[in-house]
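Not every chain of the complex is shown here; the ones you see sit where they belong.
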Amino acid sequence: MSVTEMFSYIQGFLSAEQDIREDIRKVVQILEQTAREILTVLQSVHQPSGFKDIPSKCQKARELFCTVRTKTGELKTKFPAEQYYRYHEHWRFVLQRLTFLAAFVVYLETESLVTREEVAKILDIEVDREKGFHLDIEDYLAGVLIMASELSRLAVNSVTSGDYGRPLRISNFINELDSGFRLLNLKNDPLRKRYDGLKYDVKKIEEVVYDLSIRGLAKEQETEGDK
Amino acid sequence: AGQKADDCVNSDSPVIGAFKVFQRELDTKHDKHERLVKISRDVTIESKRTIFLLHRVTSVPDFENILNDADVKLDGVRQKIGQIAEELRGEDLHQFHRAFTPGIQEYVEAVSFHHFIRHRKLISLEEINARLVFMKEDQTTKGGGEDVCAGPCVLTFQVTPTDYLLGVADLTGELMRMCISSVGNGDMDTPFELSGFLREIHDGFSYIGNTGPYEVSKKLHTLRQSLGKVEDACYALRVRGSEIPKHMLADVFTSRAAHLETDDGIA
């Protein structure tokens, strides 16, 4: 084989890979678009009027997750299954965003932590790597941490909207989450950094609860609500 | 001075001949670029000053005067933008875009700030562009007669959607400052109004997300921080406000406090 033949042969390999990346990029772009639409729907819960119809917002978001599922379905077909980690960087970011959105919907609906299994089901992907296109565990955790930060914002805005009970419930939830993370031996740098941010969310929410408490607003609600 | 240097250069050479032509073309372009940069700087400075001026509305009783003063200032800025339009006549706007984009963004920031204060609404790209139409009464500068256009000549300047977005993104920083100042001046309503408005802009930007140009994405973080500060301020107002009725009743100085309340403002 001459040098020229060798290089022509090599060119074939390189082109194939570039095509795959191009394909992946296109699907991911649509996923990002849909994720942004879901976000727009959910962000309205921060508005004073938004607190009333949380269920209908969750409903809308869940509908948009259908589009997501179609697209994750396409994504799987774009590259050889065993090369997940070769192209991981392409969808890593959007999967974290989608996990955050799924977790947020689930929290708004049931005030509980979405499991990895549930997220996988919402996105119609796998939990186990062996079974196919899956949700990497670190991406799941990153998504959960993004939600924690959104919840600290929700605690603030629910007070503004006159809902004095929610912050306390968020505070308990976030504290539990924090304990959970403390069990992990995180080394991975970006995840670790995100986790360090959780401390600020915890503190912020505690201060909201404090503000309510010192003015006797927390108790008042408790007796009223008793959810 | 150029004359002497030229002596040393073989002027018969076709290469040199060609480069003399290039020199003219490049210099013309650079000069135009340079002029546009300077006008843009003036636009930036005057827009920034207008913004500074507008911030005074939170501390003085009669803000109509300030709005009018600001409008006069902005008229001056628009005249400058007219000069930009003049320079761009017949040119590809995008070729010199880098020269004047900072100024235009700052103008969008100033004019949208002004618009918000007066109308409590986001100014649209069309509204901005509608005020950037310039009439040139006599076209005597070029050609003798009415060769370019019959009657008064109309010159327009089109702000690009990207510049509009970038200006609006910076506007949110000013809105945040205004919100904090309002709280500092005992104004209870403006912060809530600002918070809703800022939230709408924020949601708009997150809808656009990273499909916009890179510079827009870069500003998202600051925008989010500004929104957070405004939301915190509203939260604080609400929490504080919650105490009035109870303590009013519990307090010995009920009447004075009531008096304060009718004043619709504090201190």
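Every chain is named by a letter (A and B) in the order it is written, and numbering of its residues begins at 1.
In the analysis below, a contact is a pair of C-beta atoms (placed from the backbone, for glycine too) under 8 Å apart; a residue touches a chain by one contact, two chains touch by 3 or more.
Keep in mind that this is a model prediction, so the values were computed, not measured.
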item	value
Displayed chains are single representatives; whole-complex counts	A x6, B x2
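Basically, only the chains that are shown with their structure count from here on.
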item	value
Centre distance in Å when chain A and chain B are each reduced to the mean of their C-alpha atoms	35
For the chain B and chain A complex, residues of the former touching the latter	195-196, 199, 202-203, 206-211, 228, 231-232, 234-235, 238-239, 242-243, 246
Contact footprint of chain B on chain A as seen in their complex	32-33, 36-37, 39-40, 43-44, 46-48, 153, 156-157, 159-160, 162, 208, 211-212, 215-217
